[in-house]
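For this view, one protein chain was removed and the others were kept in their places.
As written, the chains take the letters A and B, and residue 1 is the first residue of each chain.
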Amino acid sequence: MTLLETEKLTRAYGGVVAVNKVSFAVEEGLITGLIGPNGAGKTTLFNNITGLDVPTRGRVLFEGKDITAAPAHKICRMGIARTFQNIRLFKDLTVVENVMIGRHFKTGKSESRGRFFNAINSYIRLREEEEQIYGRACEWLDFFDMGGMKDELAKNLPYGKQRELEIARALATDPKLLFLDEPAAGMNPQETDHLMAIIRKIRDLDITVVLIEHDMKLVMSICDTITVLNYGQKLAEGTPLEIRRNQSVIEAYLGKEE
Amino acid sequence: MLNFFLLILIYTGIYALMALGQNVITGYGGMLSLTQAGFFAIGSYATAILATRYGWSFWATVPAAALFSALFGLLIGLPTLRLKGDYLAIATLGFGEIVRNVLNNWDSLTNGPMGIQKIPMITIFGFVVNPYKKYAFLVVLFITVFIAYLLFQRLARSRMGRALTAVREDEIAAQSMGINITKYKVYAFILGASVAGVAGSFQAAFTLSVSPGTYTFMVSVMVLCMVVLGGMGNFKASILGAFIIQLISYLPQLTGLTAIIPPQFKQILFGLILVIMMIWRPQGLLGRERITYAKGGAR
Partner (left out) sequence: MGVAEFFQHLMNGLTLGGIYALIALGYTMVYGILKFINFAHGDVLMAGAFIGLFVFDWLRGSAALGVWTIIAFFLAMLVSMGLSALLGMFIERVAYKPLRQATRLAPLLSAIGVSFILSNGAAWAFGTRSRKFNYPFDNTPITIAQVVITPHQILILAVSLVMMISLRLFVNRTRMGKAMRATSLDQPTAMLMGINVNKVISMTFAIGSALAAVGGILIALDFKVYASMGTMTGLKAFVAAVVGGIGNISGAMFGGILLGILETFGVAIFGIPTGLKDTIAFGVLILILLIRPEGLFGKVEKEKV
């Protein structure tokens, strides 16, 4: 089943078309890779899907609902979480606080009651609510074997751990769909292996994953399907094997043979 | 001497209320607002007008003052809070000046530069809190400050406090965590404004008269100074800051050196405090309050 799709999504900045009529589909339960040379429009596509940028034309559909141009926080609440290419942690907060923020909108809401009642209720039952949030945040940290680093400031973590913390924070929002923007960037081989295992574990939780990555070993070994962008346009899509054999993909990466 | 000390304590209380509000806006939300004086004025005039013209009791005017200030907070906040933080500083600075401008010119309501006199004293169950005797007033005021402190402290340790912190640290990441950043900024701004309005009510009930000259830009800078000096993001520190700044304000009178120390002395000192703190101790005297989490949630 298709969880998310873009219909001819276009994003132009003045005369520069960063993403050009891209129709991109994400199948539920799979790990989808989004690759392409630098400047191909991968991050722009992410931003347009997750509400940090607004498409010039085209639509974004999530579970069949049109979410084009919805604000980022609403998109997150629908079940789409993401990480960032250049890590955006809350640097001066502790590790556990970072993850707790991910639980923000997951608590203190009862659909059957009004907004005002909920606000008062969560003010009175502060302790109980905080315990819940804290407990869930710790579970996610344990998932990443980071339980021992709870009280460290996020900025003091090693680089690889910062990347993983960002994923933990995103997961704390209980997403159906998780976007990872270059999760392995800057990681050493051991860290990358750990990350690969984690991403598989995430998929096993029935969370659909889409990732942008330059590390071909990672992409080819864990992705079920891959979409290739080049100059803002979709160049190819298919299984890792198909992509590896695709002539135009090889050309885009290595240049045409004369 | 004792009298001056009591006076300092009373102004510490009134300004502490404003500083608590400023701390929510600036310390937690990371937004530079320069208009506590404006909300302070609105609160004072709300109490003055409702009490003298319509015969409301002080306790009825307090929520009205908070509400009016909050309303103006919303009015000024909505257009500016969506934008980058720097505009807020200028817009709020302008707003403070406009409030004073209007108070000076709207004669039929505010009696212009003359202000409003003969504001009735606070009464509690028939007991009159005479501000000239200070002690009773001090008690009532500090109970209010304490309640405000507890409320804010609890709020800061809730999801709201954490959401505001997230917004301050990184707006884009906060949005992507499902936090409606404009909403929380506006909340912080409204809370900060309304508590300044309450401070205004007490100011009116203490001096028993209000006039536009009280609510200058200097008031806003003093409040800012209190928060910066004590430590941004720490409510206890805001109250401590309020006390120190008031102590400095009355230093010439306390030491009996009014003849030697120029009247601008304290303002220059406030300016120096801001610059020096930013360069050498940006976290303030006490620093940001850290919440320790353990099994069983926030303590």
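Couple of notes before you dig in:
One rule holds in what follows: a residue touches a chain if its C-beta (ideal position, glycine included) is under 8 Å from a C-beta of that chain, and two chains touch if they have at least 3 such contacts.
These figures come from a predicted structure and were not determined experimentally.
The residue from B:I8, B:L34 or B:A204 that touches the chain not shown here is B:L34. Of the candidate positions B:V24, B:L93 or B:A242, contact with the hidden chain is made by B:L93. Checked against the full complex, the candidates A:L3, A:I31 or A:L52 give a single residue touching the omitted chain, namely A:L52. The hidden chain makes contact, of the residues B:M114, B:V139 or B:I172, with B:I172. Although one chain is hidden here, its contacts on subunit B can still be listed: residues 26, 30, 32, 34, 79-80, 82-83, 85-87, 89-91, 93-95, 97-98, 101-102, 104-105, 172, 217, 221, 224, 228, 262-265, 267-268, 270-275, 277-279, 282.
The rule we apply is simple: only the chains that are shown with their structure count from here on.
Distance between chain centres (mean CA atoms), subunit A to subunit B: 41 Å.
Chain contact summary for the complex, subunit A toward subunit B: residues 50-52, 71-73, 76-77, 81-82, 84, 88-94, 96-97, 100-102, 104-105, 107-108, 122-123, 126-134, 150-151, 169-170, 173.
By the touch criterion given at the top, residues 154-155, 157-159, 162-163, 165-166, 169-170, 172-181, 291-293, 296-298 of subunit B touch subunit A in their complex.
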